[in-house]
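Dumping the structure here so I can ask a few things about it.
Missing here: one protein chain of the complex. Every other protein chain is in place.
Letters A and B mark the chains as written, and numbering starts fresh at 1 in each.
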Amino acid sequence: MSQSTAIHGEKISLLRVLGPGHVWALGVGIVLVGEYMGWNFAVGKGGAIAALIACWFAGLLYTCVAMIDSEVTSTVAAAGGQYAQAKHIVGPLMAFNVGLFLVFAYTMLEAGNAITLGYLVQTVGSMSGFADTHDKPFIVLTIMFLAWLNYRGVYATLTFNLVITAIAFVAILVLFFAVQPWTGEYMKHRELLTGLPYGWLGVLAALHFGMWFYLGIEGTTQAAEEVRSPARALPLGTMTGIITLLIAATLTWYVCAGLMPWEYLGQAVTPLFDAARLTDSTVLMVLLFIGTIFSTLASANGCINDASRAWFSMGRDRYLPQVFGAVHPKYRTPYRSIVFLVPVALVFAYFAPLDQVITFSILSGLLEYTFMAINVMMFRQKWPLGTIKRGYVHPFHPLPAIVLLVLCSATYFAVFLGYGTQLVAMMVFYIVASLWFALHRYKFVRRGAQFTMPWPKPVGY
Amino acid sequence: MAKAPYQPPVQSKLGQTFDTLFLLVLVMASLFVPLYLGLAGGGKTTLELKDQTWAGMGQNATMQAQWEKLGYTQGAKTDANPTSAADLISARFDYTFEPLELVLTALVVIGYFFIVFHWSKKEYREVIDERFNNK
Partner (left out) sequence: MNHFQLLEYAAWGLSALFGLWMLIDLIRTDRTYSEELLTSSQEGEIEDALVIDPTHQGGHR
């Protein structure tokens, strides 16, 4: 592919080159790493069976998210995704908060991925007999390389993601068939499953990390200004993405729970890689090692893409200093936002512990989903069906929104169990940021010009 | 009744830099302050295991086989036995909490959303007025 340098006319925009496959790769690429690491902390919080229940409840939560998101985004298709939705449907302060949720959910996830990748390379180094190995150089290299790739253009970035995500997904499928679930030779669920060590409270607590199976799928909307036909490709990519993840999550649970005692599984760093080790097959071990590396790369890559789009669109509206609203004339990427977020990711990946970073990310995601449930109800109210063209209409409204809200409340409680202080620290951060925006920053924002969709006046105004 | 659209002031480069730095500091603070105050991390406890053989730790033959395959051993964790599984098996979360803490946390979350939605509504009305009255 070539990214031509000629500029005619006086405006530059992001480049519209992506198809539904790229949208799928962006969504699944960010999330699939959750199957390779992190989801199993749900086993630690409530036992293996609790993790399965949490996996399906979180799956329901995210199916609601995907349906709601597909409808709103097939209409409000703009870089920044949920940020632009909030701006058009709820109002500026909410939009600013949503923009921050997005940036931090993704940047923290990126940091988490880099930490995991560094750890893996270091482990391999130690396993091959080298003393005194370090993970830091590989953490830094991951972030720098992927930022560079993102800087150079979206098409190459997401095509790269499509390839490595597909490989990581196939690795899970291969593992599933290799353990021959129909023979019972490897799978020992009957002997390994032990009921609920914490009772039903554990099931609720497991929801916290159950989200990790799917966290980030809603990032597909960030590509809205780079997709060739957003109204079709975004719902298609998002829905196939969530189906892929539901399959991968269930298979992952099945294989891991049939191979490892829950006490180990609940604290493992790389559960799928461990599962491969327990099959005694070198081929599988290598495959799942590659899968783990690729999934962390794909995820960090997609995160840089999404976080920079959100930061960029906030800069463009002057919610943030307007220098961030710049597009590179040659590569057509939000290059200043990409560069700015590099040191932020580096600091977190370098100094903060993994579970801390993950919780930071999960909480930002959770706040975002809570917003989405209320958002879609307001959307249907202000622009009832038929008043504007929707690329996709989700069924059973308002049931998905209500289910989403209930599940979000349960997940807040799950995070509160064990991580209550972080929850409050996060809220303090968003409250201070909100005050800063409302009292200081908002005076630099144009008022009517923020509303860019060609819609009629909302009902009730 | 079209009133003149709001003209925002243009922010100087210095102002833009300052705002960027402010956000950076805020982000770092919210992550590192709980970390430094030692408030982070889940409440955890340890089960008392009197008998640290596989059977004593509640592991059946299949479990034992998988533990051993993963490179773990039975018995207490000592320098002579660094691969003991005892610490992993006895680690538990502590889910006891003060109801007051729960209520306060819930109030913070609900209050936050309430204020943000309320304030947004005020700003949104202004946006809609300007967007649709001046056209």
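Following the convention adopted for this analysis, a residue touches a chain if its C-beta (ideal position, glycine included) is under 8 Å from a C-beta of that chain, and two chains touch if they have at least 3 such contacts.
These figures come from a predicted structure and were not determined experimentally.
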Visible chains in contact with the missing one: A
Touch with the omitted chain, as defined above, among A:327, A:349, A:367 or A:423: A:327
Hidden-chain contact residue, picked from the options A:133, A:194 or A:250: A:133
Residue among A:101, A:119 or A:155 touching the omitted chain: A:155
Candidate in contact with the missing chain, chosen from A:60, A:231 or A:410: A:231
Interface residues of chain A (partner: the chain not displayed): 1-4, 6-17, 77-80, 84, 125, 128, 130, 132-134, 137-138, 140-141, 143-145, 147-148, 151, 155, 224-225, 228-231, 313, 316-317, 322-323, 325-330, 335-336, 338-339, 342, 452-454
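What we mean here is this: only the chains that are shown with their structure count from here on.
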Chain A-touching residues of chain B, taken from the complex the two chains share: 5-6, 8-11, 15-17, 19-20, 22-24, 26-35, 39-43, 59-63, 66-67, 69-70, 72, 85, 88-89, 91-95, 97, 101-102, 105-106, 108-109, 112-113, 115-117, 119-132, 134
Touch list for chain A against partner chain B, complex: 44-45, 86, 90-95, 97, 104, 188, 191-192, 197-198, 201-202, 205, 259-261, 263-264, 267, 274, 277-278, 318, 320-323, 340, 344, 347-348, 351-353, 355-356, 360, 370-371, 374, 412-413, 416-434, 436, 438, 441-451, 457-458, 461
